[in-house]
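Sharing a structure, written as structure tokens. Questions coming.
Only one protein chain is missing; all other protein chains are in place.
Order of writing sets the chain letters: A and B. Residues in each chain are counted from 1.
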Amino acid sequence: MKTYTKYLTFNTKNRRELIKITKDVSQAVEESGVQEGLCLVSAMHLTASIIIQDDEEGLHEDIWKWLENLAPFKPDYNHHKTGEDNADAHLKNLLTHLQVVLPITKGRLDLGPWQEIFYAEYDGQRPKRVIIKIIGV
Amino acid sequence: MKTYTKYLTFNTKNRRELIKITKDVSQAVEESGVQEGLCLVSAMHLTASIIIQDDEEGLHEDIWKWLENLAPFKPDYNHHKTGEDNADAHLKNLLTHLQVVLPITKGRLDLGPWQEIFYAEYDGQRPKRVIIKIIGV
Partner (left out) sequence: MKTYTKYLTFNTKNRRELIKITKDVSQAVEESGVQEGLCLVSAMHLTASIIIQDDEEGLHEDIWKWLENLAPFKPDYNHHKTGEDNADAHLKNLLTHLQVVLPITKGRLDLGPWQEIFYAEYDGQRPKRVIIKIIGV
């Protein structure tokens, strides 16, 4: 059995960003030498997520608008009494889940035709990490 | 270590459906010969999910009503400028997550007493795939 660990670091220009990381994850799978197994991709912070979606700009705009509607950025969260201003980012993380587990088949990510992997940053402009953990044969 | 891969294809009659697939997944676990391990069940499309819930019709009605309220089908999404009309299905997928990872113990899915596995279709009436990936011993 093989295992492989890789960390990615993101320091986004904007507070909120979607960054396509399918190639980074594919490269980690290649480096692992795993032919059949599972690949966990998980945010190591509480204010970002890993999501699988379509690489279509209009849809991304819809997603941001929807997230802002269901977990709005606003001043009056209790969490902000600590000096933070990012409670909305914690809620957006809860809503979209922090992670995905991807199948590896014949040495490659076994994704559907339009499935792209995105790092969803909800409170960026500082270095934040993602872990890729691969196990298999 | 053993690994096993199986694909299920669904072509639903209705646009939105919940289909119980506990037996299909259990059968894949049996076919794998894995006694102790993990079983990933993941939608390969961006407009469907795998969820674990109760097989109770009233609850399913509540879930559909709730999903429609939080991620409504409507014309004015940006994604629809591409000719699509299914942005709501992408948002419903994000809300409910595309996948589950299930424990296998003593050769069987180790689920709680009321946990049933469902394929949640949000934009059907065409063939769509689900991957089952099992690893363990």
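By definition in this document, a residue touches a chain if its C-beta (ideal position, glycine included) is under 8 Å from a C-beta of that chain, and two chains touch if they have at least 3 such contacts.
For clarity, every value in this text was computed on a predicted model and none was experimentally measured.
Counting the whole complex, the residues of chain A in touch with the unshown chain are 1, 3, 5, 38, 40, 42-46, 70-71, 77-82, 87, 90-91, 93-95, 97-99, 101, 129, 131, 133, 135. Taking the complete complex into account, residues 1, 36-38, 51-54, 56-59, 61-63, 66, 70, 95-97, 100-105, 110-115, 135-137 of chain B touch the chain not shown.
Methods note: only the chains that are shown with their structure count from here on.
Distance between chain centres (mean CA atoms), chain A to chain B: 20 Å.
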